[in-house]
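The complex appears here minus one protein chain, its other protein chains still in place.
Think of it as A and B in the order they're written, each chain with its own count starting at 1.
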Amino acid sequence: MKNIVIGRYIPGNSFLYRMDPRTKIIALIVLMVAVFMIPREAFEMMFVGLGLILILLLIGKISIKRVYLGLRPLMFLLLFTFVFQILFNKTGPELQAWTLNYSFLNIAVIVAIVVFWMYTKRFIKAKFIYLILMIIAIITVLNQLTLGPIFATRQLVVHEDALMIGFFIMMRLIIIVTLSTVLTLSTKPTDLNLGLEAVMKPLKYLRINTEEMAMIISISLRYIPTLLDEANKIMLAQASRGVDFSEGKLKDKVMQIISLLVPMFIISFKRSDELANAMEARCFVPGATRTRLHQLFWSRLDTISLVTSIIILIGSIAVRVVT
Amino acid sequence: MDIIQMKNVSFEYQQDQPVLENINLNIKKGEWLTILGHNGSGKSTLSKLLIGLLKPNQGEIIVDNILLSRETIQDVRKHIGIVFQNPDNQFVGVTVRDDIAFGLENLQVPRNEMVERIEKYAHKVNMAEFLNKEPHNLSGGQKQRVAIAGILAMQTDIIIFDEATSMLDPKGRKMILEYMKQLNAEGVTIITITHDMKESVLSDRIVVLKNGKILKIDTATNVLKDQETLEKSNLEMLLPLKVLRYLERENIADEKVRSYLWQLSLKR
Partner (left out) sequence: MAIKFKKVDFKYQGNDNKAYLALSNITLNIKAEGEFITLIGETGSGKTTLVQHMNALLTPLSGDVEIFGVKINRENVKKKRVKLNPIRQQVGLVFQFPEYQLFEETILKDIIFGPKNFGVDEKTAIERAKNVIKVVGLDESYLSRSPFNLSGGEKKRVSIAGILAMEPDILILDEPTSGLDPLGRNALLDVFYNIHTKLNKTIIIITHDMNTVYEYAKRVLVMRDSYLVYDGDPIELFTKKNIENWNLDVPDLLHLINQIETDLNLKLPKKPRNETELFTQLKAVLK
């Protein structure tokens, strides 16, 4: 639970921390557009994008491990889109075809592999890679092991498009999530709030209450970690009264999670009510002018960063035009 | 002059289960009023009515000559600060500093002054070294201190303390009480809700609530010596007064001992 980093601010002191939140938000938008501009056909450009991100993390002194932790909850989504593409996308030239043979021996070996995986995975740090290794092992067994009577065969055909699009979508997601994680990791929630408010100011002309909206966004961002803390608290309360979170079968675990979700809902409702009360009691009026403790300063760094991200956007537009 | 008037106020959370009934209460400007009463007698509910977080089902509340209503509520709140019973419910900011700043930002205090006040009140409650910490990750007593600082910094002319010192160590509690005295001397109206009988000695008047009704309103001295009323609402007498009562009953104290104990118990 503690490892979930979405929305969490981690103190640091690189240039990312010195940047104005407005710059970071605008740059995030610009770069996201840039990512979406890159057409499928030029999927190699995603490597460039990934390279740029790595450079950003490096000079921004953001630990890659942190970002990885942020991506981890998404890993299964990523894997799923990839597998989905491979299985169902049948356009483009054939890249590789495997014959999958089903026999009793095969199935027995696969069961053995799965059981082995289930019992050993708790000792392995890189669980995700271990899962992929297992899938590869299963496919290899199906493909290579042809001893004994075979009662069915099937073709696993991988098309170039499937691989490419799967990869492309994965990269896109990774880049976007990483960028947003960098924003929340390096920006204090209060600054984020100020930044959002400033960036959304133009929306005022569309008669949207921008300050309220900024407050809503930043409170919900701030509340993700708080909700996780809340879940943690309930878990402690339940643990101290006999719920065992570390042991138990899958069924028990599912039951435990359900018994966690119900109070989570009730308590978060109650919390938001109380938060609203606390804010009101301290004279908060939605939409009213407030003075600010934190102030925003535009510096050269901001101009440079913004120009850089616009150049990247132009670059990707250029790529789109060319291909 | 009465700065707060409650006229015939009743309130219920659920229908037909009145939590406060026919409350008539006037609080004078610059007064220190203590609200006492058993658990669930309606003290916190009353305080929430005063700042308009709850709306009375009946009756009216007038603060500083303004009738509390939807339209006036925001003006009224500028006069009243409240420290909630559970400090956790009070935190808005991500750090202690931001949290103290929150009220000031809403009151449109200029930035320079804001910075000064944050420093000042963080020192007042002894939390200056924790300014960058998350309020949720503090110990119980530290949370209470931060909650107090957040309200003191707003410098309102009425402050309600809802059991605000219940988790402080004896020295910390004394410190806050001393500061309340000082504020009161400067003219701030103070309303404390407490279960600590020693704390109530400091106030000018005491209200005793029982099951949502006012059992007694009187000067602190008159309430504190009224054993019957106190016990009706699960309260107890101060120790010297208990001794005095005992000696009187046993008929073994001379005048000197009596007046000594009397003085002792009501010393502020």
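As a convention for this text, contacts are C-beta pairs under 8 Å (C-beta built on N, C-alpha and C of every residue); 3 or more make two chains touch, one makes a residue touch a chain.
Quick caveat, the model's predicted, so the values are computed rather than measured.
Residue in contact with the omitted chain (choice from B:2, B:21 or B:88): B:88. For the chain missing from the display, the contacting residue among B:9, B:168, B:191 or B:207 is B:168, taking the whole complex into account.
Across B:69, B:132 or B:219, the residue that sits in touch with the chain not pictured is B:132. Across the interface with the omitted chain, subunit B contributes residues 13, 37-40, 43-45, 85-86, 88, 132-134, 137-142, 145, 163, 166-174, 195, 197-198, 231, 233-236, 239-240, 242-243, 246-247, 250, 252-253, 256-257, 260, 264. One chain of the complex is left out; on subunit A, the residues touching it are 8-11, 233-234, 236-244, 246-247, 262-263, 266-267, 270.
The working rule: only the chains that are shown with their structure count from here on.
Each chain gets one centre point, the mean of its Cα atoms, and the points for subunit A and subunit B are 47 Å apart.
By the touch criterion given at the top, residues 9, 188-190, 222, 226, 229, 274-275, 277-285, 288-295 of subunit A touch subunit B in their complex. Against subunit A, the residues of subunit B that register as touching in their complex are 48, 51, 53, 74, 77-78, 81-82, 84, 89-94, 97-98, 101-111, 114-115, 118, 136, 150-151, 154.
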